[in-house]
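A single protein chain has been omitted; all remaining protein chains appear in their positions.
This part shows chain A:
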């Protein structure tokens, strides 16, 4: 993004806040605090990009992923890198899918409604105004009538459906499953974004997923960060935080980061840690900070995200169009469950670029002539995918490995295994998706089992013995440390996390401002 004319703070100036990370958590906070007149500096480990720097080449686009190595264990080890972790000014929003459903109120009250997991300490009603504010600001496109929420209105009409969406709608209709155009954090026509300029309307390319060259997608570098910079915030890219200095009372006094091989120290009155579900707990564990509860790194959750693929008679060329252009919320709480499980799942149509899809096929054990037979028909594929509820388990947690990274921090080890609930839910989701494809006339149907997103490692809660931050995102232990990213999620929410993180970020900033003013 354009950083010319940006305000600069001296390292020895004590700023009001340092924000660590510039993704869906850090960027809205940075903007909100700067708008309130506070002196704020964001430290981003990745580099700064212009939208036009990105590439639709799948391998080369790896430059926007977090490629510092993580160790993945458990019975269902999760893939990182391109699957869910970004680097660069804008964080993971540079490569998010922009699929933008709202969190469902029932998913914030999982313990009350389903008898498992925990409830969020804040209500859906508290979050809703922030969700609506985010949707207005980042200019979400969506249907005029949302079947599962008649009151909902989106700022822009939906983006074009693609072949996979058409096929899924056909199959779902035949089964009586409702579908509609997905809420998309992609502008369906040219819009003006304050302090950025013109964001071009969607160019109907699946590669938008991995770095949008026309800024149709609401990544933070074309939305909240230009606002933040216009209001006096400073963003330092390629600045990897590895230390937090504290005074005798335990309050943070400075943030230590490495840039161009040199350690720097920024004095600050407050810190907002927004590094995501892996990097945030990894930093705190490395520093032995904010963990009197022993909960840092615990409650790791990843959405069961199975996909079902099929081949159609007509060439689909599913790399055209926004990949996730159809949604169904009919399975948020499935009525008929052969096997009982808590929660539910969201369904979306899928168009996936060849390397991402084939890598997942390969990891699912498809190889040899069968792999080639299937790839022969790649241009006739279409997919359906889900995001399902994941419950927290004792053994699913992030710990530190013995190996260290380039700045001397121990690497993260994430152990993840599905429990009975995830397996039952996944089975149900796969059966539903298979039925839709069958009804739509798909051939050569195959399943890819995978999980996505990383949540819950710095749980938000009222009980300081069972959580890391309070309902305002503030550390129970260190009173000038706040966290906002998917690590604070008490439950996984089946809605993709970015919208909720952005809404929480605005709320976290407002709660902070109301306390300090």
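We take it that contacts are C-beta pairs under 8 Å (C-beta built on N, C-alpha and C of every residue); 3 or more make two chains touch, one makes a residue touch a chain; residues count from 1.
The definition used in the following text is that contacts and distances are computed from a predicted model.
Note on the omitted subunit: UniProt lists it as "AB hydrolase-1 domain-containing protein", one of the names in "AB hydrolase-1 domain-containing protein", "ABC transporter, ATP-binding protein", "Flagellar hook-basal body complex protein FliE" or "Hydrogenase maturation protease".
Check A:48, A:141, A:162 or A:387 against the missing chain and you find that the one touching it is A:162. Among A:362, A:404, A:431 or A:445, only A:362 touches the chain left out of the display. The omitted chain makes contact with chain A at the following residues, 52-53, 55-60, 62, 65-73, 77, 79-82, 85, 160-163, 166-167, 200, 202-207, 213-214, 312, 314-317, 319-321, 353-355, 358-359, 361-363, 365, 367-369, 371-372, 375-376, 378-379, 401, 413-415.
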